[in-house]
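For this view, one protein chain was removed and the others were kept in their places.
Coming up: subunit A.
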Amino acid sequence: MSDQPGTSKDKPSTSSAHQMPENAAPQQPPSAADAATRQADQIEILAREAEELRKKLDQERQKLNDIPIQQAAERLDPLPNLGIKQRRILKGHAGKVLCMDWSQDKRHIVSSSQDGKVIVWDAFTTNKEHALTMPTTWVMACAYSPSSQLIACGGLDNKCCVVPLSFEEDIIQKKRNVATHTSYMSCCMFLRSDNLLLTGSGDSTCAIWDVESGQMIQNFHGHTGDVFAIDMPKSDTGNTFISAGADKHSLVWDIRTGQCVQSFEGHEADINTVRFHPNGDAFATGSDDATCRLFDLRADRQVCVYEKESILFPVNGVDFSLSGRILFAGYGDYRVGVWDSLKCTRHSVLYGHENRISSLRTSPDGTAICSASWDCTIRIWA
């Protein structure tokens, strides 16, 4: 192992996962050579220890993998005919729609697009209630606050701003920046309060912000790639959320301490979307590897894979029906896949979109699903 100070290839030869910056100690004085060797040895020991721990962790998880969920679900009736159809089409964006979110009133929707527009819709009537122009293109994320009085949005500007919704005046004047990352902001949601905002970013961190003051309250370091998606359990007073992204891992975080408490692997490419099962103890993910997966928090492992040989396109949005029985997945091949989440089979496909689906959400009361697409439309299915 070459470990002379001053050589250009001064890297510990332990693991590619722990690469050093190129200028790692290039000009150490000779007296530091011993120390450098000791450090390199230490790194090797630590890497070996980490590898051992990973193996043991895998063994522990494997032990509890006793009955596949499909087998447990055998006694259930298959999904009935669902009669889910396209019911509304929301037209008004001039660019790719990148994100959407439901209001808790189960009726309004906020959406954001590549051309910098954010639109608030009445999904019952398809009317546009607000249309805002952001100072940036690629507004990658938008979210409704729990009270439905605020929306949050942002994207390539690395920021997340909040806008109060009212019909009184030009509401864009009341826009406030709340969050700032060091790379694009890819996902955001309010944390059970209009005053707490959770964001995820291309800078591979997540953070919680105080909406009023714009102060960062907690940040979350642990991902080794861009964060693309976050979610938290629906009806829970718990203190966790999950995040996922380009490092193919889903991480569970303790909100109070900022510590990662669980980590889930399985996907073979970027994870684009993550959504809790309504029971709060499991979650589904969708990935560039063309699969959705179900992970169980208490079993600490992947429970099943939703895949078909004929499906080759990325999954960009997933959500469950109210009971969790149906998993809806929005794909890059313009379709919505309807999966039996327990038998792990595809039930049917919803056709309509004319470009890739970017986002998919079930309404808060479970009466409809909404999909946003690069075809510039948003569609409601019920």
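Criterion: a residue touches a chain if its C-beta (ideal position, glycine included) is under 8 Å from a C-beta of that chain, and two chains touch if they have at least 3 such contacts; residues count from 1.
FYI, contacts and distances are computed from a predicted model.
Trainee: Just by its UniProt name, which of "Guanine nucleotide-binding protein subunit gamma", "Trafficking protein particle complex subunit 2-like protein", "Alkylglycerone-phosphate synthase" or "DNA replication complex GINS protein PSF2" is the chain not shown in this complex?
Mentor: The chain we cannot see is recorded in UniProt as "Guanine nucleotide-binding protein subunit gamma".
Trainee: May I ask which residue of A:303, A:318 or A:376 touches the chain that does not appear here?
Mentor: Touches the omitted chain: A:303.
Trainee: Among A:60, A:268 or A:354, exactly one should touch the missing chain; which is it?
Mentor: Considering all chains, including the one not shown, the answer is A:60.
Trainee: To test your reading of the contact rule: which positions on subunit A touch the chain that is missing from view?
Mentor: Residues of subunit A in contact with the hidden chain: 12, 18, 20-21, 24-25, 36, 39-40, 42-43, 46-47, 49-50, 53-54, 56-57, 60-61, 64-69, 72-73, 76, 79-80, 82-84, 87-88, 106-107, 123-124, 222, 260-263, 277-279, 281-282, 296, 298-301, 303, 321-326, 341-342, 362, 366-369, 380, 382.
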